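This structure is in structure tokens; I'll ask about it shortly.
Apart from one protein chain that is not included, each protein chain of the complex appears where it belongs.
Moving on, here comes chain A:
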Amino acid sequence: MVLYDSATLGGSCSGSSSSSSSSKPPPLQQRQQTQQDIDGLLAGAGYRVRSSELRKVAQRLERLETAMVNSPADLSQLASDTIHYNPSDLASWVDSLLSEFTQPPTCPSEFIMDPETNQTVVSDAWTTAEPHMPQVHQNISYQQQSLNNQLTVDNQLTVVTAMEEDSGIRLVHMLMTCAECVQRGDFSLATSCLEDMQGLLTRVNTVCGIGKVAGHFIDALSRRIFQGIGGGSINGGSAYENEILYHHFYEACPYLKFAHFTANQAILEAFDGHDCVHVVDFNLMHGLQWPALIQALALRPGGPPLLRLTGIGPPSPDGRDSLREIGLRLAELARSVNVRFAFRGVAASRLEDVKPWMLQVNPKESVAVNSIMQLHRLLGSDLNRNSPIETVLSWIRSLNPKIMTVVEQEANHNQPGFLDRFTEALHYYSTMFDSLEACTVQPNKALAEIYIQREIANVVSCEGSARVERHEPLSKWRTRLSGAGFRPLHLGSNAYKQASMLLTLFSAEGYSVEENDGCLTLGWHSRPLIAASAWQAVSDGPADFPA
């Protein structure tokens, strides 16, 4: 059974629209029709089928129905065990289900006939069983890891939605006006706007809702107007401070947990059958992501591989080697579960300062590159040379990783126009703050808010190299990564289910996981806020297909 659906869509790089609410893509149907003869009406229903293939898909659907009717036992297996991928690509979804029916029946012994080669193979029994195992371990390890159980849903919460407060609406109006003034360069008018807004803030509930998030935007605008766009104190927080804030953000809401377990599941699957594996983490922080992976690898059928972890992080100013300390702790954990483990820290203040030779990748190992909210920091372009993103993507590709896991904020915060960016950020962070209301445990919540506040300040008050929070939506990352020589590895229904289940364990109601063209997003109600995807380098040489 193929573990990944590695079908790509050829030239098409846009998925079903998960674009943020204030961006303006051309209507989905129009764009795709011109590209590829896609049936426009089915596109409106969320399915991509070439008009020229409609008949073929119809025939396959018929065959599938007949197969389902004729073998109910297979049907129930199809319903419970099969991993589904990328339902938007209807043709390949139907084909993948059909292929489940043409497999020979499972034999009691471990040996079955491989239909392609007509040889007996051992692996199939294990591959069907395997996807269940990491799920169990992911659950266990997260329960162990979780320091607080922060899931009290406060049903008495009478937070009034933004729009029901008149002052809230006025505040938003003024924020937009102020942002407009800033875009126009009319700083004196902007300043008087600011004063009015400060005044209005005193009359609005700033504990929650629009009042809270407006306060942060007012601050950010203030900074921009009075302190300029160089970042200053916003970006000057020490690495240590940043780690603390990050940790509280990790605890207070599920976004980072989702990022970690989705990436880990994909990495685990990519490493299946490999004995020497090397994970490169673009932002180690406290290494929160890795205990779960170490435990899952410890328990994989056939035994754990040799695991190397290279953690990239900022240098510690006070002489401590914080990277090494984290590495030591992870090594202890690995030892306790009998996983041969080696750690290496790479200190770099910016990701673009890292050179591939620093990672000391061994040609015999399988590499996973893990980037949790780091790639967007490379999007600032310097007129003198290549955009850092291109340089970095290029050396990642040269490592020929088995998988690259990418998690990014699902937002369009890198638009050149200030007002557009501001509007988008207001939408995005209002939603994120709303979702944070579901967390009532302190001090996690308060510190998580500061973490988010810093992001807001960077998006709104910085420019040039100081502006590092250059979030772009999934659709743009797809284009960029495909253009840089990567192809998507689709995340399937097993990852989806695991994410949904873990969410109910860890979070209040309101969070939702969605499948988007082979990627998974996590959002608050129906607004995706973070997107996880997996990629593999397209090889230049002779065909080098995954197992």
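The rule is short, and it goes like this: a contact is a pair of C-beta atoms (placed from the backbone, for glycine too) under 8 Å apart; a residue touches a chain by one contact, two chains touch by 3 or more; residues count from 1.
Everything below uses one rule, namely that contacts and distances are computed from a predicted model.
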item	value
Name of the absent chain as recorded in UniProt (options "Alpha/beta hydrolase fold-3 domain-containing protein", "Sterol regulatory element-binding protein cleavage-activating protein", "Autophagy protein 5" or "Ribosome production factor 1")	"Alpha/beta hydrolase fold-3 domain-containing protein"
Among A:Ser92, A:Asn264, A:Thr423 or A:Asn458, the residue in touch with the chain that has been omitted	A:Thr423
Options A:Glu243, A:Glu472 or A:Glu515, residue touching the unrepresented chain	A:Glu515
Contact set of chain A toward the excluded chain (per top definition)	16-24, 27, 39, 41-42, 44-47, 49, 54-55, 57-58, 61-62, 64-66, 68-70, 75-76, 78-80, 84, 87-88, 90, 94, 97, 155, 157, 159, 161, 163, 169, 172-173, 176, 423, 426-427, 430, 493, 496-497, 500-501, 509-510, 513-515, 525-528
